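Missing here: one protein chain of the complex. Every other protein chain is in place.
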Amino acid sequence: MIDTTTTGSAPARAPGRPRPRRRPRLAKALPYLLLLPALVAELAVHIIPMLVGAWMSLLHLTQFFIRNWTQAPYGGLANYRIAVNTNGPVGKDLLHSFLITIAITAVVVGCSWLFGLTAAVLLQRPFPGRAALRTLFLVPYALPVFTAVITWRFMFQRDTGLVNALLSDELRLTHGHPFWLLGDRSFAAVVVILVWRLWPFAFLTITAGLQSIPADLYEAAAIDGAGSLRLLTRVTLPLLRPVNRVLLLVLFLWTFNDFTTAYTLFDQPPAAADMISIHIYNASFITWNFGLGSAMSVLLLAFLMVVTLGYLGIGRLRGRHA
Amino acid sequence: MKARRITALVTGAIMVMATGGCGGGGGDKSSPKTLTYWASNQGRSIQQDQQVLGPELKKFEQRTGIKVKLEVIGWPDLLNRILAATSSGKGPDVLNIGNTWSASLQATGAFQSFDDATIAKVGGRGRFIPSTLTSTGAAGKPPGFVPLYGLAYGLFYNKKLFAQAGLKNPPRTWQELVADAKKLTDPAKKRYGVGMLGASYTEGAHFAFMFGAQNGARLFQGGQPGFDSPAMVAGVRQYLDLLGTDKVVDPADAEYVNDDQILKDFAAGKFGMMMIQSYATAGVRENGMKDDEYGVEQIPLPDPLPAGGRRVASHVAGINIGVFKNSGNKDGALKLVDFLTSPDEQKILNAAWGSLPVVPQAYDDPKFQTPAIQTFRKVLAEAAETLPMIPQEAQFETLVGNTVKGLIADAAAGRPVDDATIKSRLADANKKMQAGG
C-alpha cells in the first residue's frame, strides 16, 4: 500500500496517460477528504463518547438503571452538587484527591524536567560511553507502563522488596521496615515511579531540542567569555522555550491523567496516593454510580481545559496552528 | 537512505500481521445447544478451576447434548464483567457470584428470578439447606439466585504451635483467644498469634459485620445505614486491637490481600491462628500441611456477650448461581443450574474447593464428615447471620471494608487507632453511603 522504496525523484508518468485536468471542486474538497478518516475516528472514539458522558452526568445512573440506562431519571445538576459540596464526604474526598493529584503532578513534572534537562545538557558533548548512557536513559520510557509499575510494586514490598532492603538494611537510612504501599509513604512511591518513567521523555525531547540549536551560537557566546552557567541561562534555555512549553504541558497532562500507575500499584490506593483518575474510576465502578462518576469526569475535563487554554494563551501559539 | 529501507520492511511486516489479525474475535450467538457459563474463581488458580469444572461440564454435555462454554473469571474482574453484561444485555447464560451481592445484582433486573415455577425446575426450594436460601436476594421477593457452594468462617489453629506454647485447647472465648495469641507471639522469632488478610476489603467488611453484631450493631435500620453506631465502633475495635493494642498480628499482614499469602504463612507456622472461610482447608492442604496438624473451631465469642450482642461467628457466606434474563436458552440454563446443584455434583465440586454442599444429601459422603466440616456446618446452623439483603449491600462492603483496611494500615504503621478515629472514619463511610444511594 505504501510504496516507500521509490526514490524521492519525480515518478515517471505512465505512457499515454493524459495530464490530469484541474478540477477545482475536487481540489477544494481534497483536504477534507484526507482528513475524513481521522475525523471519523475522533468523532467515534473521542467526541461522541465525551458528549454521551456529559449527558450521563445529568442522570441518576445507578445500579437500578444500568440495564436500561436510557430510562434513568433526569437529575439535572444533582450529581454536580454532590461532587462540589466539599462539606459532604463525596465532595471532600474528591477535593482531597484533586489536591493530592496536583501535588504529585507538581513534583513529578518539576523533577522530570530538571532531570531531563540536566542529563541532556551534560550529554551534549561527546565523551566515551555517551551513546550507551543515552540509550540506557531511554529504556524506562520504552518499557510498557504496566511492566514498569509491576516491577516497582515488587520493589516496594515491605519484607521482600528491594527498597527496604536497600534503605534500611544496607544504607541504614531508615529504622525498621516501613510500608511504602500503605499510608503516607505511598505518595513518595507514586512520585518515584512517575518520575522514573517520565523523565526519559523530558530527556528525549530536550535532547531533540538541543540538536536544533546551532553550534555557532555557543561559540559566539563562549568567545564573549560566558561560563557554563551563563551559556545555559543565556543561550540554551531561551532557545529551548518552544520545546519546553510543549514538553511541560505534555508532562502535566500525562501525570495528571495517569491511571495505570495507581491502578497497577495498589488494589485500592491509600488516601495519600489517591490520584484523580482512579478515584473517579472507583467512585463509579465500585459503587456503580455512573452519573456521579461522569459528573466528576466532566469537572476534571473543565479544569484541564481551563489550565491548558490559560497556559497556551499566555504564550500564544504562533505559526501553523494559529 | 537506510531509514527508507527500514520503513519499508517494518511496513511490510506490519501489513502482513495486520491483515492476519483483523477480523479476530467473533462471538457465538446463543443457540439451544450451547451455553456460556461464567464461574468465579474458586480454586487456587483459574487453571485449577478449569481443570475441576471441565470434566463435569463434559458430563453435562453427554447427558443433555448442551455444550457449555466455560469462562473462569478472577475476583478483581468479576464485578466489571457482570456490569458489562448487565448494561449491554450481552452476557453469559449462567453465572455465579459471591452471595452477598445477591440483592445488589437482583436490583439491576438483569437476572431471571427464581419464582416458584422456576425454582421447581432446579429441584424446588426443598432441595437446598434452608439457611443457604436466606442470602439469595431481597426479603419478600422471589430469590434472584440459588445457592451453589456454602462457606462459613472458622478459627484455624496450628496444633503444634499450641502445644509448644503449652496451650492444651483452642480458645473458647474471645478473651481466651487474645490471651492465647499473646502466648504464641514472639516477634523476635517472627512468630505471631494471629494472621490477618489486612488489605482485603471484603474480609474487613465481613469482620466489621461479624464483630459489630457481637456488640449489638445493625448495619441498616429502615434502609438507613448505621455504620458509625457505638456498637459498630466497638466491633471494629475488637478486630483492630489484635494488631494495634495486643500486637499479636505481624504488621506485615496489613499488606496481605490474597489467600495465598496467609495460607502459606499458616502452613509454615508463622502464626498460630487465623480466622478464614472454609475454602482455606483446600489451600492449607496444598501448602503442605496435613489435615490433622491443625484444628478448626467456631470463632469464639466474647464472654459475657456485650449488651444486645448476638451470637454471630460468621455471615452466611457462599457462592450463588443465577440465570441471565437475556439468555437465549433459559431452559438449558436452568438445566445447568439443576445439574450443578444436584447432590452428586455438589459432592464433587465442594470437595474440590473446600466449600460446603448446599444440599443435605451431599453430606452422606464421608468426605464431608471430617471434624472441620462438622464445625462449619454447626457455625452455619447456630452462629451465622445473613448480611443485609438490600441493594446497597455491595456498597456497604466497599465502603466499610475499605475503611477497616485503612485503619489496619494505620495500626500497622504504629499510629494509635482509638474509638474517636474509628468513629469518624465510619461516619465518613456512612455519609458516602447516604450520598451515593
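Every chain is named by a letter (A and B) in the order it is written, and numbering of its residues begins at 1.
In this section, a contact is a pair of C-beta atoms (placed from the backbone, for glycine too) under 8 Å apart; a residue touches a chain by one contact, two chains touch by 3 or more.
As a working rule, contacts and distances are computed from a predicted model.
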Chain left out of the displayed complex - its UniProt protein name, from "Cytochrome bc1 complex Rieske iron-sulfur subunit", "Carbohydrate ABC transporter permease", "NADH-quinone oxidoreductase subunit J" or "Protein-export membrane protein SecF": "Carbohydrate ABC transporter permease"
Touch list for chain A against the chain that is not drawn: 1-8, 10-11, 13, 17, 19-20, 28, 30-32, 34-35, 37-39, 41-42, 44-50, 52-53, 56, 69, 115, 118-119, 122-123, 125, 127, 133, 135-148, 150-155, 159-162, 164-166, 169, 196, 200, 204-205, 207-209, 211-212, 218-219, 222, 227-229, 242-243, 246-247, 250, 253, 257, 259-260, 263-264, 267, 276-277, 280-281, 284, 290, 293-294, 297-298, 300-301, 304-305, 308, 317, 319-322
Absent-chain interface as seen on chain B, which is shown: 1, 3-4, 6-7, 10-11, 14-15, 17-18, 20-27, 41, 45-47, 71, 73-74, 76-77, 80-81, 84, 87-90, 257-258, 260-261, 264
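The rule we apply is simple: only the chains that are shown with their structure count from here on.
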Complex contact set, residues of chain A against chain B: 1-2, 4-5, 62-64, 66-69, 82, 88-90, 93, 157-159, 177-179, 181-183, 267-268, 270-271, 285-289, 292
List of chain B residues in touch with chain A within their complex: 4-5, 7-8, 11, 15, 76, 79-80, 83, 86-87, 89, 104, 107-110, 199, 201, 252, 254-255, 257, 391, 394-395, 398-399, 402, 405-406, 409-410, 412-413, 428-429, 431-432, 435-437
